[in-house]
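As you look at this complex, bear in mind that one protein chain is not there, while each of the others sits in place.
Letters are used for the chains, namely A, B and C, taken in the order the chains are written, and counting of residues starts over at 1 for each.
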Amino acid sequence: MDSKGLKGSRGIIAVIALMIIFVGVSTSLLQLNGNVARGISPEYNELAPYEAPNNLASWVYDYRGFDTLIETGVIYVGALVSVLAIGRGIVRVKGVEGDAPVAPSSMEFNVSTLNVILKYFGVPVIILLVAYALLVLTGAATSGGGGFQCGVIFSSAYLLGMIFYGRKNPLNLSKKFLIAIGGVGWSIYALLGLPGYLTTGYWQYNVGADLWTSGVIPGVDGMAAVVPDILRQLFGDPFRLLLVMSDGTYASTAGIVPLINIGEAFNVIGAICLIFLVFVYGWNDEEEKSR
Amino acid sequence: MIEINLQLLCFMAAALLVVIGLGGMLFLDNIIKKIIAFTLLSDGVNLALVTLGYVEGGIVSILEPGTSAGAFPENAVLIFGPGIVLTNIVIGVSTTAVLVAVTMVLYRRYGTLKASKVLKGERK
Amino acid sequence: MNESISNLWSIPLFIIIPILTAIALNIMYNRKKAISVTAVASSFALVVISALSPFGFHWFTGHPAVLPTGGYTYRADLLGWRLSLEYYYGPLQQIAIFLASLLLLFVVMISIKSLKKNIGPYISLLFLTFMSSAIVIMVNDFYHMWIGVEIGSLIVAGVVLASGEAVSQKAALKYTFFSALSGAGLAIALALILGVTGYSNISDAIKAMPLSNGSLASILYVAFGFTVLSWVYAGGLAPIHPLKADVYGASFPHATVLLQAQSKLMLVAIGLLLLRVFGTLPFAKEVMLSISVLTMMLGVVMAMLQTDFRWTLAYLIVSHSGLVTLGISLGTVQGIIGGLFQAINDVVYMSVLLLACEGVYYFGRGTSIKSVSGIAKRAPWLAIAAILGAFAASGVPPFNGFQSEIILIQASLNYGMPELAIVVLMVSVTTFIALFKGIYNIFLRPDDALNNNEKTGTPVPKILYACLAALIFITVLFGVYPQLAINFLTEAALKVVYIPWVP
Partner (left out) sequence: MIELQLFPALAGEVTTIVIALVLGILFGTRFQGGMSKRMVGMVFGLSIIAAILFEAPIFTWSLIAGFINEDFSISLAFIAATVGIFIGMLFRGGHE
């Protein structure tokens, strides 16, 4: 279907089909304009002063934290699958000949043509970018930041190093390290559900903030288990902040949210840097073994 | 008469992006162009989702020192839209990565980026 | 009923155990001994947990529901708006997850036995396939279902790509393109439903849906359209059936066992969602019915035309998906029971056929009816298993396929559409013909090359025979005592028809 294929009756049908889809989508969105139902959203905002000041972080990592666990899995799987396509972990049935696999190939950035100033500033910029990534990570609960953003900034620093210096990247991450850090990140996230599961029975219950058994919010019916004080202090106290609002002061804590963010950041760093590294240099099992 | 406001404009732009992306994905032949069209489609969906959270005269859903915590629930934007957009971005990134990886491998095998030729398995 | 109101212990384990196993296997990469111990142990644990677990709800992150009158509650049986993500583990989920974990155990054992080194990433993808099917069948939330479908399709692409052959790379490319498209469509549907109701929990959204408001009905139609798109995609239904069939055909047959189980569970989950949310829309059931009929017809016709046994099976799986969706889209209790039962039976007997095909693959000459023949002489048990599987698939009495097809035929007669019953009969007859064309040529036709005494391939591992025996036992069991499964499914069907807001 080149652009030639769009001429004639086929093209007319295509255009009509797209028009119908456009009309369907736009009319339904048009009717939503101004009548979007608020639904459950205000209830989440109601709880905001008791948790992280950044309510979106609480929503993403606490109220709907399990959705985000699977979402983190999406990026992990994305890295796993795209690297598998390039050559890591292609399997063969014993004794059966298949197609010849695509020969692993490796590209290299042409680093000799870069001018001296860029090369001189490369290392400081990479260091500052990594520091910025860590700042964004630590600001997860208080400002619009978080693990995913940290991972993306970090991997852009890594890509910058690859473009400026080629294989002599000052930020030297091996494939093994990246795979390990990705896996460790996702398992940190998954295992942070365990304290809540063991004490209250709910997976990923935020034991640090402990909104529902500590009596912060009155009128809850049915939660029997109580989070032990030691666990609440361990996960909650390091992240306690004093929220001075016009109608009162709240000693809120994000609980496990910042820790989850660290796991998410590790996972995203591992996944995206691995994608960059393998897309550029390819995957060669022999080469990996010799290291 | 429909009142023109920001939400409406954003919704219309989103619908347009979705249809452009859809058309590109279905009718362009170059695989890389198809992937670019997919990112347009995904951005259109993102725009629609973000606009879903729009509240007239609303504030960002981060508490600020000195504001009122009592008024926050009513004023803050609806939280589903921005939250789901994060997921959609991640899904878009992963899908794009997989598509690009497979395209790279197929390009090495067949030496062409034309979908019509690659899928038939013709050599250049 | 021993159903806990909330907070069921087993539900998180179905997701967390596969995730942790997958991470560990991916890091192990080529340490075969460690991989086999970990993988077999954890898949066995999944089988045991799914068999022992009681029924109930789990609210992840432990946030309660908001009562309409104010205040919060942890009781799932009260009307309230859920703050957290809700999973439900009921009879349907139990039988589906038990079968899926059993298949996972079989497939893991077979692939460890038959594959060469570097199997870590591949087996971790198999575990993630199980995870995504468990997510989709248990979840009661639009948002999470969307994530489950998306991660599921990426994993399928990975499983297909693992063989590294040109045909699987092409199949994966096409499949991933369409997954991008239908994922975006499902996201639009999610946005529209959230815009109309404001709830992402399916039960809450159904309760809050303003059905009387005429102007919003058109929004629901568009949302229905996009959800049907993703239904069609997830199950490989009619307009795009070659896409899914390519995926089935291009992966290893043992991997196809899991892929088809995942896709059947997605079909069931999204189909029940369509019925619960959009079942009251006029034309909704008709659209779904016509898609199923088209799928069945096109699937069997394409299956007859194939010369490669793997592709014959692939198209048959697609066409039998049509049987499942036929039952679901009838929308009656009997129809839904038939559809769900058909899904379960289908997974089992197709697994028998696929594993028999895997055995043929080990002889090293492919699975095309032109290149391989006379297998029955070298592996008689394999031939017997294939023939029994073919009988089950074409609905011959002592096997399970017969029981579910008879329910489907009765359901369509009771619905007042005898045409559908004829289509079902036609599908089973054509399945028989298509399968026996392949089985005769591959197993029974005398082999010319046998005289050359060539030794290619690898011996069929004993574990494959054990798995085949277990699966054939299940087909006969469900064929003789269909009540074993139907008792599990009736409750789910009743809920969908009469009280759609209960998961």
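The rule we apply is simple: a contact is a pair of C-beta atoms (placed from the backbone, for glycine too) under 8 Å apart; a residue touches a chain by one contact, two chains touch by 3 or more.
Model, not experiment: these values are computed from the prediction.
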Absent chain's touching partners (shown only) are A, B
For the full complex, which residue in A:102, A:152, A:173 or A:190 touches the chain that was left out?
A:173
Among A:68, A:155 or A:253, residue touching the chain not depicted
A:253
Taking the entire complex into account, which one of A:34, A:215 or A:238 touches the absent chain?
A:238
Could I get the residues of subunit B that touch the absent chain, sorted low to high?
62-65
If the missing chain were put back, which residues of subunit A would it touch?
53, 123-124, 127-128, 130-132, 134-135, 137-139, 142-143, 154, 168-173, 177, 237-244, 251, 253-254, 258, 262
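By definition in this document, only the chains that are shown with their structure count from here on.
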Can you compute the centre-to-centre distance for subunit A and subunit B, using the mean CA position of each chain? Integer Å is fine.
17
In whole angstrom, how far does the Cα centroid of subunit B sit from the Cα centroid of subunit C?
29
In subunit C, residues with contacts to at least two other chains:
143, 147, 150, 154, 157-158, 161, 166, 169, 172, 188, 194-195, 198, 200
Give the residues of subunit B that touch two or more other chains, as numbers and ranges in rising order.
18, 22, 48, 52, 78, 80, 87, 91, 94-95, 98, 102, 105, 109
Complex contacts: residues of subunit C adjacent to subunit B
143, 146-147, 150, 154, 157-158, 161, 166, 169-170, 172-174, 176-177, 179-181, 183-184, 187-188, 190-191, 194-195, 198, 200
Please give the residue numbers of subunit A that touch subunit C in the complex, ascending.
24-25, 27-29, 31-32, 35-41, 43-44, 62-67, 69-71, 73-74, 76-78, 80-81, 83-85, 87-99, 101-102, 179-180, 183, 186-187, 190-191, 193, 196-197, 200-206, 211-212, 217, 219-223, 285
Spell out the residues on subunit C that touch subunit A in their complex, using ranges where they run on.
6-7, 9, 11-12, 15-16, 19-20, 23-24, 26-27, 29, 58-64, 66, 70-75, 81-85, 111, 114-116, 118-122, 124-125, 128, 135, 141, 143-144, 147-148, 150-151, 154-155, 157-158, 161-167, 169, 172, 188, 192, 194-200, 204, 208, 215-216, 218-219, 221-223, 225, 252, 361-362, 364, 456-458
